[in-house]
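Shown here: the complex without one of its protein chains, the others still in place.
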Amino acid sequence: MLLEVHDLRVSYHTDEGTVKAVDSVTLSLGRRETLAIVGESGSGKSTLALSIIGLLPKTARVDGSIRFLNKELTSLREEEFRRLRGDRITIVFQEPMTALNPVFTIGKFMRDIYLTHRGGTEKDALSLAREWLGKVKVPGPEKVLSSYPHELSGGMRQRVLIASSLMLEPDLVIMDEPTSALDVSVQAQILRLIAELKSQVEASFIFITHNLGVAAAVGDRVAVMYAGKIVEMASKEEIFSNPMHPYTQGLLRAVPKVSGGEVEPIPGSVPSLVNPPSGCRFHPRCPLADERCAEEEPALMEVGSGHWVACHRVSGSGRW
Amino acid sequence: MSDLARYVIRRIILAIPTLLGVSVIVFLMIHMLPGDPAQLLAPPEATIQEVEMIRRRLGLDKPLWEQYLIFMSNALKGEFGKSLFTGHTVSELLWPAYLNTLTLSVLAMGFGLVIGVLMGIYAALRPNTVRDQAVTSLSLLGISMPVFWLGLILIEIFSVWLRLLPSGGSGTFKHLILPSLTLGLVGAAYVGRATRASMLEVLSQEYIRTARAYGLPDRLVIYVYALRNALIPVVTVAGLIFGYMMAGAVLTETVFSFPGLGRLIVNAIFARDYPIVQAGILVVATTFVVINTAVDILYAFINPRIRLR
Amino acid sequence: MLVELDPSTKKTLRKALRNRNIRVGGIIVATFVLMGLLAPFIAPYDPTKGNLRDSLLPPCSKYPFGTDFAGRDILSRVIWGARTSLIVSTVSVFIAVIAGVLVGGLSAYVGGWIDEVVTRIVDVMLSFPDILLALFVAAIVGPGLENVIVAVALYNFPQFVRIMRGSALQAKEMEFVEAARAIGESNASIFARYLLPNSLAPIVVHATLRTAASILTAAGLSFLGLGVQPPIPEWGQMMSDARTYLVTAPHVWIFPGIALFITVLGFNLLGDGLNDVLNPKMEV
Amino acid sequence: MLLVVEDLVKHYISGGFLRKKEVVRAVDGISFSVNAGETLGLVGESGSGKTTVGKTVLRLIEPTSGRILFDGRDVTAVKDIRPLRKEMQIVYQDPMSSMNPRMRIADIVGRPLQIHGMVSSRRERDEMVRRLLERVGLSGDHLYRYPHEFSGGQRQRIAIARALAPEPKFIVLDEPTSALDVSVQAQILKLLKSLQEERGIAYLFISHDLAVVRNISHRVAVMYAGKIVEMASVEEIFGNPMHPYTKGLLASVLEPSPNAKAPDEILPGEPPDPRNPPSGCRFHPRCPLADERCAEEEPALMEVGSGHWVACHKV
Partner (left out) sequence: APKPTPVERKVLKVAMGTDIVTLDPHDVPDNPSIYVIDNIYEGLVEYDDKLNIKPVLAERWEISPDGKVYTFYLRKGVKFQDGTPFNAEAVKANFDRLFNNKELANRNRLVPFIDKVEVVDEYTVRIILKEPVATFLNLLCHPAGMMISPKAIKEGVDLKHNPVGTGPYKLKEWKPNTYIELEPNPNYWGGTPKLAGIKFLVVPEDEARVQMVESGDADVAIRVPAIDVQRLKQNPDLNVNVTRTIRIVYIGANMRSPRLQDKRVRQAISLAIDRDAIVEKILHGVGRPAKSVIAEELIGFYDTGKLKYDLEKAKQLIKEAGAEGLELNLWTPKGRYPGDYEAAQAIAQYLEAIGLKIKLRVWEWGSYVAELLKKPEDASPERDLFLIGWAPSTGEYIGVFRPLFLSESIPKFNLWFYSNPKVDELIKKAEHAPRDKIVDYTKQIQEILLDDLPAIPIYNPGDVVVYKKDIKSLYYIPTEVILTKYAYFGSGG
């Protein structure tokens, strides 16, 4: 396994109280595998991503274990972690508008990454950058290298970031909603591009999104998060053909489809993570909830091969 | 035309109406004074004929706009008439004093910038820690400090107790130390606050997180990626502070009896030597506008996005 | 008062009370305000009358801060000086805020050439840095308490115009202003109900900080002899008077300096604290 | 017909003294109509001019040219638009920024009632606000709270209550669900539909999400770079898309299904810069079918079937 996250808990200290943003998450990722994580806003997706790459703000507290390339990341020295970042693990953020430094050119950014991790000459750096800009289908890589971020469109910037994240051939690429800020047609292009690149590189991907359709399009496996927890995780085929958790099911029914059909909302709203509901966090919105759900927290259990669900009302033997 | 050139020209042209406004106000000053300007400009014992002569000589009998044009064309040549009392031309008095003040301000500014920026970064790197609080408190003390009081204290320490530095006068570098230290400390406080605030702001930006996410070392992230962005508001503050120093030097110059522009203006106010007051104020305000324009232009070099404005 | 505070005001208040800057600054400012208000009752002596025979006494039990050249009790003068400083600064800032909010707010809201003209005038006024504008006014109208107030107010005025204009422009761009138009609000109502309340936080913060700065400017003018006239006790003036006794009688300038410094510090702390509470993110 | 828009144009002109002069052709001559009680969905990618259309129709933005008839009255010509405001309302994408953060809910929702003289006392107003809140699914006890004390979905309900307050005939819904979570989005969509049924309000529903538009609209107009390129009933648009852009968009949409995969690239390139739109058919640089004529001549929106309008030389 490339990455093993075990019983990860991340909380933020705020004026309002402690936000349990990620609560007891366990997952693993093999080489060349893509895990899509879906969840509504505030469910802890970004927090999970940031804790893997070690960029949580100082107000965050991390418990549990993250093993990557046989290193325990939670106790890694900062300097060593820094060398991993950008080299072995990379990340692409959601907002291509703000993720690039406005006062420097794209070339400088990509060159700095190369020189930091590989040393070598400026020329090598730039020629690699150029090559990768070509691979992400940026028209006129040479010109882009000497452009400032504001001179590029959102789609172009996201391509630049993708090139930067793949340039040093990392083992793990985290993409945190890389297409959410883009137009549908551009999103389609980027997803297409990612799909193509996946076949060319050795990396594994964690692909975070709130869009079930996107998750379905890119993920080998899909994990569904709700209120800081993974409530269901399975292969793409399994999860969309046989969703077991009431939340996953509700979600699928709530999404409008171009193919038509009525939507069915999930009642209520996402709970506060300062004072999450007792027991199963979904129980106040769950049509199936009973007393036990309000009291006892369900564990994530494997109910079929590779299909994990955290729900009292689902068991290995069957489902509602 | 490139965006940059367009921006620079635009900035420069935009400064012109401001400068014109400044000159009109300064020009109107003697007309705003209660009473007849010619009478005011005449020595107290002047006879009616003498007052009339002065009126004619200074062109005060001409229509206002014509007077203004004369005033402006002279001002552009650097001529501001004569002191009413000493018979020196105003420029003879003005430029050496201006040079002194400029020297003082530049020195103080240099000092304030270096200390302030370092302090600000130092604090911003560890927000809400003891060292941040120390810097924040110090700079708050600095901006609360009456500059003339600070001057007196420095005199008490360095001139009276330690007898190291002269308490006043001018001429040698020694004479510049205390006044520029006084101004510079206050300047450093302002710059420090601005740097800290803007550095904190910048450090919380996405692109800094991106830089970190790609493993770039702290030195690079802070002193190149962050600082370049953080400098923009600092430069603004620095421009304002420089103006403040030019003007605030009045107090410092008084405390240290430093023969600068501020003192010249204040003394001229006391002596009712209005041509000097006019010229002095015009020169400080013009410098201020020029500096702020320069700052605006500097922006565009620091941050390419601004060129588009 | 039995006014029921709404939860959000309560929350802001609670936040304010927890803020150390506000607490310390508030205590300082309150102390000096009380000092100014109660000066007639707490000052041990008449600040304008002294016994020449007792001139320039160093601090002693009779005169805790010593006496000045005219034998006046410095402690009493420092206490009364609080009143002068507070009057000058608050009145001038108040005038500037009212005028600045109206002019800046309307200018931003009306826009067009009026806004352009106002902006230009403000730019011109702001080209006279700091104390220079006050000097300019002093040169024209001469020294004196009222004139200092006018001078300082005139200096503060364009700043408030600019701040108000800026935040009104920002607020104007906010969708809720358009939303207000969409439900049919009138212009006056939009200005009063939407723009103004949402522009006040930076004004309040800046007014506090400007009060601090105005105390300094007024004291500076007095220090130069262009400010408040004796025998009205004023700190800057007291320090200016003391320059002759710089070495021989430092108590004459040290105490008013400390008072001035602490008062200004108090307002600055308060301003910083208010900024933390009212404008999180925005630092001046 | 409740609303008729004819040849609406909105150009934003910026620049000026030593600044690059720029003309943004945000909306460049579009016509459509909305019937009473009907929902017209307006889809398009970002920058295509959807919001501009919505706001111009309400005259929150002054149109550059064109005619807007609402209920027979010429919206662009009336002297005082304020009485008309009672009948046309808007709901924004971001409910938070569309509410005065310093007003309580009672005021936010109650102001339209006061402005249009629908209530005579404060008590009456509060009572009506309470009823409105309950109608949109909020507790009436929230009357005296501030907007920031609500979740995104709740805020959008408040915004809807505000729009409902003056009992309008027509509401522009500018991406009212884009900022919301899927589960909440479904709630709002359901609410909007039931309100329409109940009160016969017509909607102009603006969205970039084809699936959402499909869910709520009766008819759909597809915008591209300031133009309507295709307009038809929902069934037609989704069942029989004719314009290559509409087709491309539909192919870009991802559905959560077990055998989903990354879409084949249908639409290359990016939406054009409205400051500098392509000649001829604005879509031609991205169009798989484009030929010379497309680059030169602008296609007109023509009715190709009953109620199905397309602007394409190739159709």
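Worth pointing out:
A, B, C and D are the chain letters, set down in written order, and residue numbers restart from 1 in every chain.
Everything below uses one rule, namely that contacts are C-beta pairs under 8 Å (C-beta built on N, C-alpha and C of every residue); 3 or more make two chains touch, one makes a residue touch a chain.
Everything numeric here is computed off the predicted structure, so don't read it as measured data.
Contacts of the undisplayed chain with visible chains (whole complex): B, C.
Considering the full assembly, B:264 is the residue among B:26, B:200 or B:264 that touches the omitted chain. Residues of chain B that touch the chain left out of the display are 44-45, 85-88, 92-93, 96-97, 155, 159, 166-170, 256-257, 259, 263-264, 267, 269-273. Although one chain is not shown, part of chain C still touches it, namely residues 48-53, 55-56, 69-71, 142-143, 225, 229-231, 241, 243-249.
The rule is short, and it goes like this: only the chains that are shown with their structure count from here on.
Centre-to-centre separation between chain A and chain B, using Cα means, comes to 52 Å.
The centroid of the Cα atoms in chain C and the matching centroid in chain D are 49 Å apart. Annotation for chain D: no residues touch two or more other chains.
Of all residues in chain C, none touches two or more other chains. Put simply, chain B touches chain C in their complex at residues 17-19, 21-22, 25, 29, 32-34, 140-141, 143-149, 152-153, 155-156, 160, 167, 193, 197, 200-201, 240, 243-244, 246-248, 250-251, 254-255, 265-266, 269-270, 274, 277, 281, 284-285, 288-289, 292. On chain C, the positions that touch chain B within their shared complex are 120-121, 123-124, 127-132, 135-136, 138-141, 212, 216, 219-220, 223-226, 236, 239, 243, 246-247, 250, 253, 257, 260-261, 264-265, 268-269, 272, 281, 283. Chain B meets chain A in the complex at residues 205-217, 220, 225, 228-229, 302-305, 308.
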